[in-house]
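Right, I'll just put the structure down here and ask away after.
For this view, one protein chain was removed and the others were kept in their places.
Showing subunit A:
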């Protein structure tokens, strides 16, 4: 089943990886159209070119329209002025005609003659600036010709200055302005245009114009204006015949159109720019030019026509204006369009570049993602590999442990037993470590869950110490642990993780330390301020004391005398804390109450070493995985550098934080602060029992003297002895101890009479010269007939020669090798004092079993498993712990047995069973229970008020150690799970959860 799960897990991983790749592959719009990008750019450029062409055209058209408007307005202006001036002249000629008619015909005799006319017209010539001259021609019929010729004394001539041939009528000029005097006596009827004019004029009675022709005098182009002059007043509405009849003569004037227009244009602005032509368009097919050049130059494309009305309805005139030059190219429009195009081109290119960049970045991104997925897959593979390898290592380790267990059951000396026990503990720790390697994968996946179970912090620290004792002994290091008295015996937390943290830190320290000591300290971190305040005080206080104590100038007040990195945290604060604790012990009552009140306790754990330290540059990345101080470190010391990163993870997971102080070549001190729960009183009493069995109580009340020159070390020794319930005194050297003994003994043992004297090897060696004192000590004891105190030598490492010497010097009893552990001291003391029995030691070892025994004893337990062998083994194991076991071979059989009210205290259920599996069976049991609970609550609501509803603890048995099934177990109503086959610790943890709270007598 485990395999199946593992496979499905692997399967799910690959599926997830695929999904990830699938979903992250969502292309963006740009990415999807990447092939089209150059085409988009081309299209954009084309569109923009088109657009700028359009803009150019628009602006150009605008210009043209404006040009045209300017032209038309100029043209119209010119036409109007010409027309006005012409009109003025025509009016004046009209007035002249009336003058002639008034004074020549109504007066008799005529008031006008040639002279008068000439003078008058010359003097009023300014009124008719456009007329080169005016003349009056009288109408002479053929019958009157002779009389007329006679009267004037000249013959009527034609235009060609020949005597006029005979006609019906004549119109000889009789009065003329001086400027045109050459036409006097010429018959106006002889000229084609004039004749036509005359005929039209008398028929209409209005001013009429000839078509343009070359004038006689100036050879300019001109027109002749003719007014009829009537000799009698006409009727109000005269007919044409009446007009013809009444006609007396004709007044005519020649308009010099050419000079007229020339003058006019000269007065106006913009004369140079435009070209003006005036046409007579009476005959619409043949336009006669009146002004301007016939050959058309200038801008032929653009012209404007303006109508001219010169007052003759018969004739039509028009003015045509042109620009001299072609329309200039519009630079504004051109540059605008061009700039627009350029800008658009640039914008297009920028967009294109951006798109290309996006595509590239996205490509890179996808590549990275793929790499990441691959890396993650590799990580999963690595974790699986680790799991497999760890599993493979476990198998031979089990063999080793089994053999050690066999060995321990044989008859061994205490040293041998200690070695074998150490080997076994180390082996167990190794297996734990392997499990921790398995957990590493979980830490990385963030799936690690912390347990909250009560555990004994001190024994864990002892275990860790024993794990490294061999190494430290070989290196000659002092390895010691000290736990302040204020730290509760049992705390709630995750013992495995705590042990892992300590193991990592101590392991690191051992690895990097060649001389000196490694010191693990645990105390309660309360409000740190008072400590700081008091520290100064302690320094002052301690100053004089210590001065006496320290022999060498270069000795430091640390465990081994070597300098430690974190000076503040070493002796001063240590001593202070120790003093504070002593104080507190005196006034313990109040404080403990306060302590008990709080739910949690914050512990400050420091691991101090005198190793090589961490280089300053490397200190930043100490907690980064796989980072050792430098590459040479791993060459010299080995290791992966992952320990500290895991440690940091774990500490943070526990809600604490870790820090360190390190000085190269001096040492490092790692310090972490974390919070544990306090054990509840009820459970405390339960577990205390087990704890008490941990250490033999037979030494309670014994008195001991510790002889040690180094106060820190002495305190550590005292701590261990105190744990055994002994009363301890500390002496600085052998002499003091001896004198103390002497004094005590001389006062008849009213005070301390030591049962044991523990002497530190250093102190013994320094006091060796004065070995007589030891003898004296012995002697004195002898002399006073007291029980001989046992002399015990404490040493980190000792040579055989030294050992012999020690034996000779009186340490015949035993030598305790450091690091000190309470259980080890107990073992040695048992040997020395002869109080202990071997059985007791063995019992201490089997501590878990006895605890389980106390938990399970007398319980009635149902084991459900379809496999008869499994059933039998499980039953056997549970019976061993004193439980009454019944078996069921299937889920259905279990259901039958589990009718309410329950007669069982717990049920161990296999998960995979035919017909009805463990989950289903549990579900049904829970259903049954909840129904009954409801009924009970409904029935006896006010009753006994027991909240203790029916709930049978059901534990799954599974071969799958990984937490994978745990959720499922809990989901279907199980209370937990145990591994199959049972492992004691695991079983204990699972069972402790619900048996602990109930007192044993309850069942």
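Assume a contact is a pair of C-beta atoms (placed from the backbone, for glycine too) under 8 Å apart; a residue touches a chain by one contact, two chains touch by 3 or more; residues count from 1.
Here, contacts and distances are computed from a predicted model.
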item	value
Candidate names "NADH-ubiquinone oxidoreductase chain 2", "Histidine-containing phosphotransfer protein", "Auxin-responsive protein" or "Septin"; UniProt protein name, chain not shown	"Histidine-containing phosphotransfer protein"
Contacting the left-out chain in the complete assembly, out of A:353, A:615 or A:876	A:876
Of A:69, A:84, A:192 or A:409, the residue in touch with the unshown chain	A:409
From A:268, A:868 or A:927, residue that would touch the chain that is not displayed	A:868
Touching the absent chain when the full complex is considered, from A:73, A:102, A:263 or A:398	A:398
Interface with the undisplayed chain - residues on subunit A	1, 3-4, 7, 395, 398-399, 401-403, 405-406, 409, 865-870, 872-874, 876-877, 879-880, 910, 912, 914, 959, 980-982
